[in-house]
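The block that comes next holds chain A.
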Amino acid sequence: MKRVLLLTTALLLVLSLSAGAAPKYKIGICFDVGGRGDQSFNDSAYNGLVLLAKQFKGFIKDDPSKVSFGQEIELKYLEPKSGGQDRELILRAMAEDGYNLIIGVGFLYSDSLAKVAGDFPDIHFGIIDGWIPDLNESSNVTCLGFAEHEGSFLMGAVSGLLAKKGTKVGFLGGMDIPLIHKFQGGFIAGAMYVNKDLRAPGMILGQYAGKDPTAFNDPKTGESIAVNFFKQGASIVYHASGGTGAGLFKAAKDLGKLAIGVDSDQGLIYATSKSAEEKKMSEFILTSMLKRVDNAVLLTGEELIETGKNLGGYKTFSLANDGVGYALNDYNKKKLQPIKAKLDNLKKQIVAGKITVPDDDAKVADWAKTAF
Partner candidate 1 sequence: MRKTKSKYRVLETLSPILGVLASVLVLLVIAMIIGEMPGKTLNAIYKFTLASASRLSTIFSVAIPLFLAGLAVAVAFQANVFNIGVEGQYFVGGLVGAMAGIYLRLPVYLHLPVVVLASMAGGALWAAIPALLKVRMGIHEVITTIMFNNIAAALVNFLVNGPLSGRGEKSLEPQTLKIQSTALFGKLNHWFNAIGLKVPKHVYLDYSLIVAIVMGFLVWFLLYRLRQGFEIRAVGTSLEVSQYAGIRVKRVQMTAFLASGSLAGLIGLQEIFAIRGVYTFEIAAGLGFDGIAIALIGGNSPVGVIFSSVLFAFFKQAGYGLQLYTAVPNAIIYVISGLMILFIVVINEVTTRYIRALRRKEAA
Partner candidate 2 sequence: MTLLKMDGITKVFPGVRANDQVTFDLAPGEIHALVGENGAGKTTLMKILYGLYRPDSGTIRLRDQAVAIKNPRDAIARGIGMVHQHFMLVPPFSVLENIILGKESQTAGVLRLEEPAREITEIMNRNGLPVDLTARVEDLPVGLQQRVEILKVLYRGAEVLVFDEPTAVLTPQEVVELFKTFRMMRDQGKGLIFISHKLDEVLDIADRITVIRRGQVVKTLLRAEASKPLIAELMVGKPVFLHVDKPPAAPGAVILEVRGLRQRSPRGHLVLEDLSLEVRAGEIYGLAGVEGNGQSELVRAITEAVRLESGDVLLEEQSILAWDVRTRRDRGIGHIPEDRHRYGLLLPFSLAENLVLGRHHRSPFVRGSVVDFARMRAYARESIEKYDIRTPSELTPAHALSGGNQQKLIVAREMRFDPILLVASQPTRGVDVGATEFIYQQLVEARSRGKAVLLVSADLDEVLSLSDRIGVIFKGRIIREFRQEEATKEQVGLCMTGEKRSA
């Protein structure tokens, strides 16, 4: 017994010694329920940590994949068990543990992050997709928003340019909330902008998978909506529905139609998947609207490490700063080749402010009066 104790103490000592010098900065992110491995939002944020580690000789603490490029920056992620008080709990835990920058992933962190930020004025907080009112440069909170409508505009353009004459295009939304309507608005505008036929009523289909959070993870419903779209004459369908989109890809493969992914480069993920079924599906994924959560995490961390502090307020990641964009990879290069120039031109016009993109499908009608 004594020997075991001795051994344990010795080991602990060695371990604590090997930890070495304290890192310069500690940066943490709090995932949403679902955590790592969602192949979407949370994973993209995690990639942001990996990029930070690579760039600044840091390491991700307690991570099963043992990402480590040095000891200068400590990176860490946590995940709540359920909603309620839990988000506030883990934000506070990181704050109390001395993290310099803490980023909440997802709009659900808004309320709890505002509270915790109030208690820790010396720590900077970021929130992805969230909204906290009345911030300014000296606030210790930055809202990291995305111009999803701009990215979706390009997806609309891809659809409008590639849809065969006389066919329709479709939009599959996840949960029916304003954020997803932002995607829808951009998509419709883009499609109408490049394709006159699609400006006629009924040519752009749209439907949501549901009104509760499960609508983001309901491939069955996704599939049935997609099949329905295709049967109504759609040839290309774009989705902004998280895991529900898997149903769209299956329907596209089964019916030989085309799909567009969202958030990450889903075409690439499927093409490099180990599953033959998913590999097959990738052939039917045209491109994806990239929402570079990883860039947002990287840029915010970079700001801290390079300048020693973060500016508060509202930061939008748009086409202009590559916060959103379209996915181009070895697998879809050929398909996009004919329209690539047009897409890049549209992007330039949006960045230059020559095209303004409506950020809600309800605003498209007004927008259309002056746009073309």
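How were these picked? Simply put, all candidates are chains of the complex that A comes from, given by their letters.
Note that contacts are C-beta pairs under 8 Å (C-beta built on N, C-alpha and C of every residue); 3 or more make two chains touch, one makes a residue touch a chain; residues count from 1.
In this text, all values refer to a predicted model and were calculated from it rather than measured experimentally.
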item	value
In-complex contact partner of chain A, selected from candidates 1 or 2	1
Residue ranges of chain A in contact with candidate 1 within the complex	8-9, 11-12, 15, 35, 62-64, 76, 78-79, 81-86, 88-90, 92-94, 96-97, 107-108, 110-111, 115-116, 119, 129-131, 133, 176-179, 211-213
